[in-house]
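Only a single protein chain was left out; the remaining protein chains are all shown in position.
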Amino acid sequence: MNEIPISYFLVLSAILFGLGVLAFVFKRNIITVFMAIELMLNAVNLAFVAFDRARGGPHDGWVFVFFVIVVAAAEAAVGLAIAITVVHNRQSLNIERVNLLKF
Amino acid sequence: MTLPIILFFVFAAIAVIGALMMIFFREPIHSALALILVMVALAVLYLLLGAEFIAAVQIIVYAGAVMVLFVFVIMLLNAGEEERTNISKLAHYVGWPLGIFLTVELVYWMLRAPIGARATTATIAPGDPTRDLSMLLFRSYLFPFEITSILILIALIGALVLAKRDS
Amino acid sequence: MEFVAQHPILVVSLIKIVVLLFLLMTALAYVTWFERKVVARIQSRIGPLYVGAHGLLQPLADGVKFLFKEDVTPPAADRFVYVLAPFLALSLGLATIALIPFGPATIMVLGVPTQMGIANVSLGLLFVFAITSMGVYGVALAGWSSNSKYPLMGGLRSSAQMVSYEVSLTLSVVGVVLLAGTLNFNDLIAYQSGHWRYVRFLPHWNVIPQFVGFLCYFISAIAETNRVPFDLPEAETELVAGFHTEYSSFKFAMFFMAEYANMITVSCLATILFFGGWLSPFPERWTWQLYIPGVGLILGGILLAYDTAMNQRGIARIQLAVVTIGALVIGAACLLPSVMPVVQGPFWFLLKLLGFLFFYVWTRGTLPRFRYDQLMDFGWKFLLPVSLANLVITAFVVMVLNR
Partner (left out) sequence: MPIILNNLWIIPLLPLLGAAINGIFGKQWSQTRVNVVGISSVSLTFLGVIELTREFLALHSQVAWVRSYAPWMIAGPFRADFNFQIDQLTLVMLGVVSGVGLLIHIYSTGYMAHEGGYYRFFSYLNLFMFFMLTLVMAGNLVLMFVGWEGVGLCSYLLIGFYFLRKSASDAGKKAFIVTRIGDVGFTIGTLLVFWTFKSVDFTEIFKQASGMPVESPTYIGGTLTVICLLLFAGAIGKSAQLPLYVWLPDAMEGPTPVSALIHAATMVTAGVYMVARMHVLYSHAPLAMLVVAIVGAATLFYSATIGLVQTDIKKVLAYSTVSQLGYMFLGCGVGAYAAGVFHLMTHAFFKGLLFLAAGSVIHAMGGEQDMRNMGGLRKKIPITFWTMFAATLAIAGVPLFSGFFSKEAILDAAKDGPYANIYLWTLGILGALLTSFYMFRLLFLTFFGEQRYDEHKVHVHESPKNMTIPLILLAILAVSGGWFAAPTMLGGPNHFENFLRPVFEAGAPAASAALAENAGAGETGGNALVKSLLAPGVIVALIGFLTAWWFYIRRPDLPKKLAASMHGLYTLLLNKYYVDEIYLAVIVRPLLWVSTNVLWHTVDEKVIDGAVNGVASSARGIGGEVRQIQSGNPRSYATWVVIGAVGVTVLVLGVWGMVR
C-alpha cells in the first residue's frame, strides 16, 4: 500500500535543508541559530532514511541517521553550554553583538 | 490518491510550515516549538518510510531531549524577542538570495536524482528491521558506535565545564 | 466516500478512539473521586458525600464547575504558549493510551477484526516512551508562559525532575525488554503467559526476575507523574501550586486530567511489563476462573443493592439503584458464554490497574514530600546506578541463558 515516490521525500528534505540554511543566515539569536543547524541535520536524516528505503536490503542508512542524531545531541549540549557562557559574558543573545574576535 | 500519499502531503506541509514559522517567529521559544513540530512531522514521515525505530528515536532524542534542552536554555537565559539587527551587510544582501538559490538548486538536483523515481515499495528487507538495525549497529558498526559513546561522554564533560559558574 | 470504503481501518480506528476516549474521560473523573475517598479513609475522614450517593456525582460537579469558572489569563503571559501548554499536556497524556492493549481477543468491528486497544505498534514500548518524553513540554511551557515566579520555578523544577527520572524509568524497563526480546506489548504479555517450571503456582510474570527493575520503574514512574512524594512542582507549601498556579478554570482541569491520565498510562505500563497485562494469575486448567468477572460484578451489585435498601434516602437511592442495576446487568452479561471469554482480559487488566492506582493513592496518603536536592540526589545517585546495575546483570544472565 506504500507507493510514495522517493523523490517526494528527497525534495522535501532539500526544501527543509534550504530553509535550515536560510534560518542559519537569517536568525540573530544564538539559540535559534543552533536550531537552524538541527533543522539541517533533520533534513539530512530524512534524505538518509529515504535512500535507505529506496535501496532496501540492510538498513545502513538508519545507522547513519542514528549516528547523526547522537552527534547532534552532543553538539547541542556543548553548543548551548557555550551559548550560556557567551550570554554571561556579553549580556546579549544577538550573535551580531558577539563580535570582539575580529581583525 | 491513496492514504499514504495524503499523509505524506499533510505532514510534509506541516514540516515546511513549521520550518517557516521557525524562521519568522521572533520569540525563540516559539521558534523552538515550531522546530519541535517539524521534528514530530518528520517522525511521522519516517513511519511512512517504514523506519519505526528511527521515528521513535527521533521523537525521544530530538523532541524529547535535545529540544527540551533548548527550551531549558531559553527559559534559563529568559531569551526575549530577538532584535533584527542588520550589522552584517553581507548576510543582509547576499545571504538571503544565496540561501534561496541553494534551496532551489538542491530541489532541482534532488528531482534529477536517478534514485528518485523508485517507489518506496522497491524492496522491504525480510525479517524484523529493528533487529537488523541492532545487528548492524553492534556488529559491523560497533567501533563507530563506541566512538560516538565516547563523543557523548566528552560532550557531557565539556558542557559541564563550560556551563559551570566560576564562583 | 469510496475512499473511506477503501480504508475501513479509518472508520474502525475512529470508533475505537471515540469509545476509548469516552471511557477514559469517565475513568479520569472517577479516579479523582476514588482518590479523594481513599485518602479520606486513610486520614479517617469520609470524603465527598453530598453530591450524589457517596459523592458519586462529585466529579461531574467538579467538571461543571471548571467549565463555568472564569478563565483568567495573566496579562504578561505569552498567550500562544499559555494556551498551548495545557492542550499539549492533556493530549500527550491521553495519546499514550492508544498504544495500550486491554485484552487479547480480536473483536469484530464493522466486520474488521481488531484487538482491544487502538493501535498495535511493533515498537509500542518505544513509542510510549516517545510520547511521555514529550510530556515535559506541557509542564515547562506552562511554567514559563504564565510569566510569574512560582510557575517558572515549578516548571523548571518539574521538567528537570521529569527529564532526570525519565532516564532511570527507561533503563529500568530495558531489563524486561531484554528478557522478552521484543518491544511489542502483545509479545511482551505473551512472553509472560504460563507459569514457572518449578513453582507451578507462580505466574510467569516479569516481577519475579525483574523485581529490582520493577521497584526502580515504579519509583521513577511516581516521580515522572509528579505525584507525592515527588510532587515538588506543585508543592503547595513552597510554590503556591507550581507550574499551573496561574491557570484557572478548564485549563487547570486539563492539567489535572493530564496528571491522572499519566498515572493511568504508567500504571498500565507497569501492568503490562511486570504483571502480565491481561493474563489471569491462575493456570489455564482452572476453568472456573472464567466466572470470576461475572460473579464478582453480581456480588458487588448485591452489595450495592443492600446499601441502597438500608442507608440511602431520596435521590441518592435512585442513583444508586441505577448503578446497582447496571452492575447486575453487566455481571449477568459477563456470564453469557459468548461474552465470557471476551471479558476476561479487560477484567484482569483493569483489576491490576486498579491495584496500582490504589497504590498511588496510598503513597500519597502516607508519605511526606522530598526536598528538591534530595530528590535529584536520589534520582541520579541511587536510582540510576541501581537500574543500570540491574540492566547489566540482566543482560549478562540473558546472554548466559541463551547460549
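Per-chain numbering from 1; labels A, B and C assigned in written order.
Simple rule for what comes next: a residue touches a chain if its C-beta (ideal position, glycine included) is under 8 Å from a C-beta of that chain, and two chains touch if they have at least 3 such contacts.
As the structure is a computational prediction, the values presented were derived from the model and not from experiment.
The missing chain, though absent from the view, touches A, B when the full complex is examined. Residue in contact with the omitted chain (choice from B:18, B:64, B:99 or B:129): B:99. Against the chain not shown here, chain A presents residues 21, 24-25, 28, 33, 95-96, 98-103. Take chain B: the residues that touch the chain left off the picture are 87-88, 90-91, 94-95, 98-99, 101-102, 105-106, 109, 112-114.
In this section, only the chains that are shown with their structure count from here on.
Inter-chain centre distance (chain A to chain B, centres taken as mean C-alpha positions): 5 Å. Remark: chain B and chain C have CA centroids separated by 31 Å (rounded to whole angstrom).
Centroids built from CA atoms put chain C at 36 Å from chain A. Listed in rising order, the residues of chain A touching chain B in the complex are 1-29, 31-32, 34-36, 38-39, 42, 45-46, 49-60, 62-63, 65-67, 69-78, 80-85, 87, 93-94, 96-97, 99.
Chain contact summary for the complex, chain B toward chain A: residues 2-5, 8, 12, 15-16, 19-20, 22-23, 28, 31-32, 35, 38-39, 42, 45-46, 48-51, 53-54, 57-58, 61-62, 65-66, 69-70, 73-74, 76-77, 79, 82-85, 87-88, 91, 95-96, 98-100, 102-104, 106-107, 109-111, 113, 115-125, 129, 132-133, 136-137, 141, 144, 148, 151-152, 154-156, 158-163.
Residues 3, 7, 10, 78, 80-81, 84, 121-123, 126-127, 129-131, 133-134, 136-137, 140-141, 143-145, 152, 155-156, 159-160, 163, 166, 183 of chain C are the ones that touch chain B when the two sit in their complex.
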